[in-house]
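Here's the structure we're looking at; comments come further down.
In this view, the complex is presented without one of its protein chains, the others remaining in place.
Let's turn to chain A:
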Amino acid sequence: MKVLVAVKRVIDYNVKVRVKPDHSDVDLNNVKMAINPFCEIAVEEAVRLKEKGVASEIVVVSIGPKEAQEQIRTALALGADRGILIQTEEMPSSLGVAKLLKAVVDQEQPQLIILGKQAIDTDNNQTGQMLAALTDYPQGAFASAVDVESDHINVTREVDGGLQTLKLSLPAVITADLRLNEPRYASLPNIMKAKRKPLDTKTPADLGVTLTNTLKTVNVEPPAERQAGIKVASVEELVDKLKNEAKVI
């Protein structure tokens, strides 16, 4: 079966972001970029399904600037078969991304679509659910375990009280939680091989999607700084401070 995986180019998760002085956005100039960690887990799961003989082909798609090719190549080096870049300078809203992915789903007809549960830049946690709604496929969001059978998939989901297991008929959309798997590293030979794998570039217009975004960012600011605290020397002093100074116990 064909698996479609969506990946996003985002700031590396270890980088401490800085807000631009004009408060228009965060400063991404000369900042290290990478595949969103949740998307990496989605790619890894697809590759594992292929290694088990469940998936026959893995198509990886990214939406973003020309540079997002790098993230597609990374996914190809990890084991995906071919890539599609939907090139757009202005980053669409989650709904816009879901509409573009819906158009790719219509063309490619995958049986399973895997996304990360959220991107670590916008922290929206929306796209997978929106894609499920637009395609009318069942959704398994925040998946920590998946088990594909012939015509359905069992998905264990991370929910507030613990875990929930659902059986979804295929085709289906799932979004990966951190605990789904431990992504592998790409080996040098695989990185070299990935350079020869096919990568199509398209535009939203090619897919017949007109992007609109009703969300306008008015202002971006750093969060309120916490006052630097004090170091206490002993447990007695700590309890005393909590009781008499902070009055929280």
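Operating definition for what follows: contacts are C-beta pairs under 8 Å (C-beta built on N, C-alpha and C of every residue); 3 or more make two chains touch, one makes a residue touch a chain; residues count from 1.
Note that contacts and distances are computed from a predicted model.
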| item | value |
| --- | --- |
| From "Cytochrome C", "Light-independent protochlorophyllide reductase subunit B", "FAD-binding protein" or "pre-crRNA processing endonuclease", the hidden chain's UniProt protein name | "FAD-binding protein" |
| Sole residue of A:91, A:186 or A:220 that reaches the chain not shown, by the stated touch rule | A:220 |
| Which residue of A:103, A:133 or A:191 touches the chain not shown here | A:133 |
| Contact with the hidden chain (one of A:69, A:87 or A:144) | A:144 |
| Positions on chain A contacted by the hidden chain, ascending | 11, 13-14, 16-17, 19, 26, 93-95, 98, 117-118, 120-134, 137-139, 141-142, 144, 154, 157-169, 172, 177-179, 213-223, 226-232, 234-236, 238-239, 241-242, 246, 248-249 |
